[in-house]
Structures are given as structure tokens and as C-alpha cells.
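Shown here: the complex without one of its protein chains, the others still in place.
Letters are used for the chains, namely A, B and C, taken in the order the chains are written, and counting of residues starts over at 1 for each.
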Amino acid sequence: MQLGMIGLGRMGANLVRRLTTAGHDCVVFDTDPGKVQALVAEGATGSDSLADLAGKLQQPRAVWVMVPAGGPTDAVVTSLSDVLAADDTIIDGGNSYYRDDITRAASLAEKGIHFVDVGTSGGVWGRERGYCLMIGGDAPTVQRLAPLFAAIAPGVDAAPRTAGRDAEPVEAERGYLHCGPAGAGHFVKMVHNGVEYGIMAAYAEGFNILRNAGIGAATREADAETAPLAHPDFYRYDLDIAAVAEVWRRGSVVSSWLLDLTAAALLESPDLKDYSGRVSDSGEGRWTAIAAIEEGVPAPVLLTALTSRFSSRGLDRFASQTLSAMRQQFGGHAEKPAG
Amino acid sequence: MQLGMIGLGRMGANLVRRLTTAGHDCVVFDTDPGKVQALVAEGATGSDSLADLAGKLQQPRAVWVMVPAGGPTDAVVTSLSDVLAADDTIIDGGNSYYRDDITRAASLAEKGIHFVDVGTSGGVWGRERGYCLMIGGDAPTVQRLAPLFAAIAPGVDAAPRTAGRDAEPVEAERGYLHCGPAGAGHFVKMVHNGVEYGIMAAYAEGFNILRNAGIGAATREADAETAPLAHPDFYRYDLDIAAVAEVWRRGSVVSSWLLDLTAAALLESPDLKDYSGRVSDSGEGRWTAIAAIEEGVPAPVLLTALTSRFSSRGLDRFASQTLSAMRQQFGGHAEKPAG
Amino acid sequence: MQLGMIGLGRMGANLVRRLTTAGHDCVVFDTDPGKVQALVAEGATGSDSLADLAGKLQQPRAVWVMVPAGGPTDAVVTSLSDVLAADDTIIDGGNSYYRDDITRAASLAEKGIHFVDVGTSGGVWGRERGYCLMIGGDAPTVQRLAPLFAAIAPGVDAAPRTAGRDAEPVEAERGYLHCGPAGAGHFVKMVHNGVEYGIMAAYAEGFNILRNAGIGAATREADAETAPLAHPDFYRYDLDIAAVAEVWRRGSVVSSWLLDLTAAALLESPDLKDYSGRVSDSGEGRWTAIAAIEEGVPAPVLLTALTSRFSSRGLDRFASQTLSAMRQQFGGHAEKPAG
Partner (left out) sequence: MQLGMIGLGRMGANLVRRLTTAGHDCVVFDTDPGKVQALVAEGATGSDSLADLAGKLQQPRAVWVMVPAGGPTDAVVTSLSDVLAADDTIIDGGNSYYRDDITRAASLAEKGIHFVDVGTSGGVWGRERGYCLMIGGDAPTVQRLAPLFAAIAPGVDAAPRTAGRDAEPVEAERGYLHCGPAGAGHFVKMVHNGVEYGIMAAYAEGFNILRNAGIGAATREADAETAPLAHPDFYRYDLDIAAVAEVWRRGSVVSSWLLDLTAAALLESPDLKDYSGRVSDSGEGRWTAIAAIEEGVPAPVLLTALTSRFSSRGLDRFASQTLSAMRQQFGGHAEKPAG
């Protein structure tokens, strides 16, 4: 099957590789001609403009846009809609806000162009493992593109089948799912990332507790301003955090792919000293929080995981200063200098 | 190698089965003779009292206690210490508080009896998958018992090896880890469960957001007391939650064993209507929270996951009534009736 | 000074009463003629349509709109703009979203009509205590209306002056503040309510802890599914919650007006049994949470206070069912029935 791919960064290029490997025919474009050449060398068809790309595809065409969300995606989709025709399909595989999908789909529908949004999870590992695809759009269009999604997704063998699923594997088991109309794919991907923040925070906090299990052994100066350690005898462990991450990978309830990665990171650097701990957040976590709030769904863990990232970047500073100022005012408590 | 096992509930019995299968020789005891008989039929040696069990083991003996934490474990360990001798070892494989281990180890040491605490994760699946073991105790004793632990643990093949681990697999890779002195095993298991609560909550909140993605389609009466839905057009999805759980299992960042189980549960019952949603908590989650607080380690996600369980059981009721009473006082706001 | 008032519900009527008492001249309108008559009897000038109201005011006119936020406010502001003229001012004193203010101000500016947004705090007590006013709009307009704001606000004597404020009281000390351009008033009021949610939750949780201080005295069946009370001897207090609320009102660090109200509510009904504990939330708390998230400001306490209200209305149900389902899957844990 034929697919146009616009945007040949790491994600776009790897999608093309999986498709090409599976026998699909990709026409590729990037503003950087070098990236186009690289994929041509691997079997793709190059193009030097959107119009050129459109011309090399047979109608009805399908073009996958894999550029940064927001302005860049807007620009490409708009330009692309000028060189495509009715019954063609534009696929947004980036991290767009699902609300923008709804607008885009409506706008493209006026020209008879179909819009499909695909939330794509897999990170740097997707080339090899396959990507998990969460898809929104009208059913016939999504159905027509199924062979492409199947080639990108990990396939049923990537995990043991769920008990009770004995029939011919459904699409979800192959690693891609048509979630609903426009935006549904990015909505599910958004929540996926919100959940990811929560899971990551759970591990991170747990490892921090383990790492501090020896504080009872440290001598600490008495200090009226800070709570003394209640039971120093209960905190005298010197735990090997990397080994704990490793042992949890097998047979425990908390085994997961994120744990696998954490074990690898801790093996490389048991004290993670190359990381400063300023943790970015990139849109989906915030949007998930907003969705939860607007729905009225209590998501305290996901919200807290998000705010911890803000705090890690020092954005709690004025709040903390306010607390110190209050303490000074009511109790004459001077701040303790940094240790 | 020989091992005594006291307590033949599901966990104890399955441990015996794994050991027996691996060629170890188990002498078993339970207050229910039927349970003893069942395992004798599977190759274990039965006993009808602690003394009988002790008599059937060669010195230095190792006896695994697998009974409920707290009073029952206390009682068995105490009785057992009367029929064992110096250089023997008592293993507590239950969910004891690690602080009790420290006390028990010190007390048994006076008799020359070694104490080993083993946090055991694996649930009903451990028989087949093997159990993840987190172990505390003095090194020579733990080392001596390694063949038993290796038989119970999943083994290195249970997961792909971590990048960078190319040498002969260490014990953590085989699924068991000597974490440190007495209590260290249960300490690590405790934090493990705290992390588990956090991960579980992250999924649960995420699925709840997905399930409510269609509230914009519902008609809702205008109401001065409750925030209206800001953007109904953005909440018109009717998502197949079971399918989402399934698709996330392959290739996505949030794939995990807990997700595997959730997918199975949702396949059986997509709306989970057989569950009332009163979620128990069983000790380790609370102890983890207390450890975090005493260490001064911020664990807002783990703490919040715990409090959500309390709320699910209605324990927030008086707080909520207080809020309603305040609103009535300052704003004359009457409560909205349910439904 | 003259003011038109549209919407004579409790808030609107009380504002008119404070203004009339202070010697200002109010022309009032409501779709319910009975409400108009009631205020005419107290000295206001009645009107039977927006046009009639506009005709009874001298230019440049000022008209205060005190109707529900959203659609109703939109409708009144639009109609009003048709009967007003350049240089007149529309004041929105309701609970509008500050983002709508920005749009309204821009739209009205095209007709030369000024727009002022006023966040109004005070609840059912404002008539007597005065209302705290947070004001947005262009400076000359806000300045021109200052006598009206001064009459509505509590005045400097309502609280001891802050140490260091010795000069002629500034407007903030009189109880009203020009916060900035359009929307600034409602923005500050929004955060005010977000803070209010947090403070209310702090008290509510604290009183709940006090109320449960006697659980060690209760007999509780042993149960493998729920954590047993660790130290029953430490939880044998039978506290008089209403008396605690009362004693905290004098000399303690947590004294506040919300505590005054709570003390009154607990005096009336020590166990608050007339409240079911389904706590509404009415917009500003959600908007505050969204503002914090969009700003990247960590506000975990305000967010958690909000989610607790959602939980109080049972909106955590599917999440809790998911947790129970997971526990059933991995541990064979059946849910405990409600007690």
C-alpha cells in the first residue's frame, strides 16, 4: 500500500522503515533533503515538495504528517490540503491536542478530505518493538488504512494473549485501535501519557524512599526548626537501588516496561548523578489534568504527578517563600540555611 | 535441600510445590491436617506438630513461616524458637512489618537462631511465574539458603536481560535479592507495595477519565451549584475501555503486568459492575507512607493513592459533611441531592 | 452617585441596599417585577425594561449586571449594549470566567462602552459585613466608580490595620482593589475561591481526624483484607468537635472566618447529620486549577481539594472499581462488603 510521509525526524523515519520493511511503498518528504536521501537509500521514494509528493501518490492518497504539534502541524496540514483532492486522507501522527483535531477534521471535510489522528507511543524503541497506535477518524477511512497501521504496530506476538481472547486476534491485540471519531486517537494517547506520568512518579517516589532508608545512620544536628527523625533505628539500611529495580522485574506485581528502563538507567549510573532532576512536561500531562477537571473525574494521583514535575523545575519557589514568610511572622522562625 | 514450611494456605502451599518440583525436600505443617495431607500427596513430608516438624529436619534447620502477619506470626515464631536449636534459621515469608523483624531477629539471636525476612510478591500467579523475593538477614545465612530462593524465584528467563548485564546473571536477575540485614527484605517489599498502589491508581484514574469522555453527549440540567461542563463538544467519545487496555499492552510506554491484569478484568466485565469499588488497603501501603514521612521524602503520589482507597470506603464522609456545612453557612448553598 | 442594577436576587438586592443606605441612587430591574417593587419600597427607582432603566440614568451611565454567569450574563450584556451609548459602563459583578471578560471588553470597546469586571466575595453575610471587591477594567473608569465600590466594601474598620500601613488607607484597605485590565478582577476572585477550597479542605480533613480519634476503642473484626489499626491505645479519645472548633477561634494560628462558620455549624449539629456530604463545586475552583496547570505553577493542595469534592459526589467510582478488579486479578482479593 502507498503512503506519503512528511517529516523525517526520528519518529517519521522509523515509521517509514517499518512500512518499507513490511512491503509498503512510501513517498517521503522533509525540508532537509539529506533526510529524504537517507530514506531513499533504504527503499523509499523521495520528493522535493508537497506537490511533488502528492503527484507521486495514486488517488485516493494517504499522507502521514509527522512534524511538531501546534504551528508546524497546522502549516503542513494547510499546505497539504491545497495539493490533495477529495477522498484523500491526511493523518496526523504527532502529539497534537485532540481539540485541534476536531477543528481540523471539520475544516478538511469541507474539501472532502478525510482526517485521521494517530497517537503514537513507543519512543526510541518503536523501530524495533513496533508502535502502539491510538486512532481517531471516520471508520471507513481508518479501515482502509489498516494494513499500514498493522505494519507499524507491534503485532499480537509482542505480548502474551489476554486470558479469554482465543479467537482471531482483534486489532487492539495487534497493537492498534480505532478509538472513535476525529480526536479520539489523540484523546486516548493524551490520557495514556497522563497515566505514564503517574506511573513514573510512583516508581520515582518509591526509589527515593529506598534511597533514604539509611538516614538513621547519619548523624544529624539537633534543630528546633526541623522534625527530628522519629526512629533512627528503623532507618539504617544501605540498599542497592539498581539491584532492587532489577529484582522487581521478575515475578513481582510492579514489573513493567518503565521499570525495565529504570533498571537500565540505574545500572549505568546508580546515583543518577548525570541528571539534575529538572523534569520537563510536554503537553499531554497537562491536557489530561484539564480533561479530568472538566469531566469532574477525580485524578489526584495524575494531577499530583504533574505538579511534582513543576516543582522539580523550581516553580514552587514563591509559594515556599510565602510559607517561610508566614512562619517568620507568626513564630519568629528563621529559615534554615541549605545544608 | 531441606526446608520446613509452616502455614499451607495458598501461598505456603504453592511455595512448597515450587520447591518440591525443583527437587527440594519439604517438611510441612498446618493446623488443618487436610492441607498437610494434600501436600504429602504431592511429595512433601507431613508433620503433625512444630516439634514433629523440627524432628524431621536435619540441623542446621531452616523453617519458613507463612502465616498472617502480626499476632499469628508472633505466636508461631515464638513456639518454633522453643523446638529449634542454635544455628537453625526461621524465615518469615509473610507480610510482616519490617520493624517487627528487627525485634524478632534480636530476640532470636539470643538463642543463636538466625532470622531471615522474605518479602514475597507474585500473588495467585506465583506458582506458575515464580515469586519475586526481597530478603533480609545476615549474609552467611541468606547465602546458605540461596538454592531454596532460586527455586522459588522466576529465574533469569522470566524477562529480557537488562542492557549492560552480560555476565553470569546475578541473584537479582534470577528474581531474588539479599537487600540487607534483618527487616531489609520486608522494607523493600513494603515500598514495592506502596509503589504498586501508586501505579494502580494511575491506571484507575486514567481509565475513569476515558470512561467519562462522553459526558458532553449527555443532557445535563442547568444548576447553579455545580460547575457546568465547559466544552461539551470536546467530550463526545464513547470509548471501548477494554480495547484501550488491550492496545496499550503492546508497544506503549505504559505496558506492564498490572495492565495485563486490568485488560483481562475489563474483558470479563467491561463496566466492572460486579465490583462496588470499596478498595481495601493492607498495611504495606500505610507503612510506606509513614516511612516516607519519617524520612522526609516527598511521596505525594503514593500518599494520595493511599488516601483514595480510604475515600473509596466512605471514610471521607465527615470531612465532606463539614464542607457542605461550611457552604451552607457562608453561601446558603443547599446540597444537591444524589442522582 | 447613580447606578443601574440588573438582577435582584439575593446578591443584587443586597448590593442595592448597601448603596442606597450610603446615599447612592439605584435604578433597578429584574424580570420578576415583585423584586423590583420590593427595592422600590426601600428607596430604589424601579424600571420595567432595560431601555426604561437606561432612560432613567444620566450619561455617562454605569450599569451593574448581577445575573448567573455564562449564557444569562451574555444575554443581558448584549441587550444592554444596545440601549447604552459610548462612554457608558457595564459592570459584571457575577462569577464569570475571566476569559469571557476579555472577549466582552473587546467587543464593547468597539461601541465605546467600558467594561468592568468585579469579583464579589461575601456570601449571605455581605449585606451586613460589606463585600470584598476585586475589580478589573481600565483605570479611569474604575476610578470614576470608586464611590460605589467604597459603599459596597466593608471599609477599613472591618479589620485591624496591617502593621506598617499608617498613612491614609489605600483602597485595598477599604475592601476593594483595582487589580488590572479586563478580567483581572475575576481572575483574582477565581484564585480566591481556589484558595477557599484548599482552606476548607484543610479544616474538613482535620476535623475528620479528630472525629475518628476514638477508633481504638471500637472493636473491629480481624480481617486479612484491611490494615488493622496499628496502635489502638493511641486512638481512644472522644473529642467534642464543636468545642474544638470554638476554642481554635481565639488566640490560635488557624483562626479565620471560615472557622467561625464551622464552629456555628457544629454547634447547631455536632455530627452534621443533616448533610449527606455531596459537595458541589462551582467553576472557580476548576478554573483556578486550570490556570495553575497552564502557568506551570505547582498547586497540589488546591488541586487535591478540588478532586476531593469530585470524590465526595461518587465520581471516583469507576476508578475504585478498577482497583478492586486489579486486586481480584492478582491476589484473588474479594472486596469487603460495606460495613
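By definition in this document, contacts are C-beta pairs under 8 Å (C-beta built on N, C-alpha and C of every residue); 3 or more make two chains touch, one makes a residue touch a chain.
Quick caveat, the model's predicted, so the values are computed rather than measured.
J.: Considering the complete complex, which visible chains touch the unshown chain?
T.: So, taking every chain into account, the missing one touches A, B, C.
J.: Can you say which of B:Gly123, B:Pro154 or B:Pro300 touches the chain missing from this structure?
T.: B:Pro300
J.: With respect to the chain omitted from the figure, which of A:Val142, A:Ala243, A:Leu258 or A:Ala291 is a touching residue?
T.: Spelled out, the listed residue whose C-beta touches the missing chain is A:Leu258.
J.: Kindly state which of the options C:Phe29, C:Trp64, C:Phe115 or C:Tyr176 is in contact with the chain not pictured.
T.: With C:Phe29, C:Trp64, C:Phe115 or C:Tyr176 as choices, the missing chain is touched by C:Tyr176.
J.: Looking at C:Ala109, C:Leu267 or C:Ala334, which residue reaches the missing chain?
T.: C:Leu267
J.: For a quick check of understanding: of C:Ala62, C:Val301 or C:Ala325, which residue touches the chain that isn't displayed?
T.: From the options C:Ala62, C:Val301 or C:Ala325, the contact with the absent chain belongs to C:Val301.
J.: Write down which of C:Ala109, C:Ala139 or C:Val247 is the residue touching the left-out chain.
T.: If we include the chain that is not displayed, C:Val247 is the one touching it.
J.: Provide the residue numbers of subunit A that touch the chain removed from this figure.
T.: These residues touch the chain not displayed: 10, 68, 70, 123-125, 200-201, 203-205, 207-208, 211-212, 224-228, 230, 258, 261-262, 264-266, 269, 272-273, 275-283, 285-286, 300, 304, 308-309, 311-312, 314-333, 335-338.
J.: Please identify, in ascending order, the residues of subunit C that touch the omitted chain?
T.: Those residues of subunit C that touch the unshown chain are 98-99, 102, 121-123, 126, 129-134, 153-156, 158-160, 162-165, 170-177, 179-181, 183-184, 187-188, 191-199, 201-203, 205-206, 208-210, 212-213, 215, 227, 229-231, 233-240, 243-244, 246-260, 263-264, 267-268, 288, 291-292, 294-302, 304-305, 307-308.
J.: Residues on subunit B that touch the omitted chain in the whole complex?
T.: The missing chain touches subunit B at positions 253, 281, 286, 289-290, 292-294, 296-300, 303-304, 306-308, 310-311, 313, 315-316, 319, 330.
In the analysis below, only the chains that are shown with their structure count from here on.
J.: Given that subunit A and subunit B are copies of one sequence and touch, is their interface built from the same residue numbers on both sides (over half shared) or different ones?
T.: Answer same: the two copies use largely identical residue numbers here.
J.: Using mean CA coordinates as chain centres, what's the gap between subunit A and subunit C in Å?
T.: Roughly 37 Å, centre to centre.
J.: So the centre of each chain is just the mean of its C-alpha atoms; given that, what is the distance between subunit A and subunit B in Å?
T.: Distance between chain centres: 28 Å.
J.: Could you list the positions in subunit A whose residues touch two or more of the other chains?
T.: Each of 253, 292, 294, 296-300, 304, 307-308 in subunit A touches at least two other chains.
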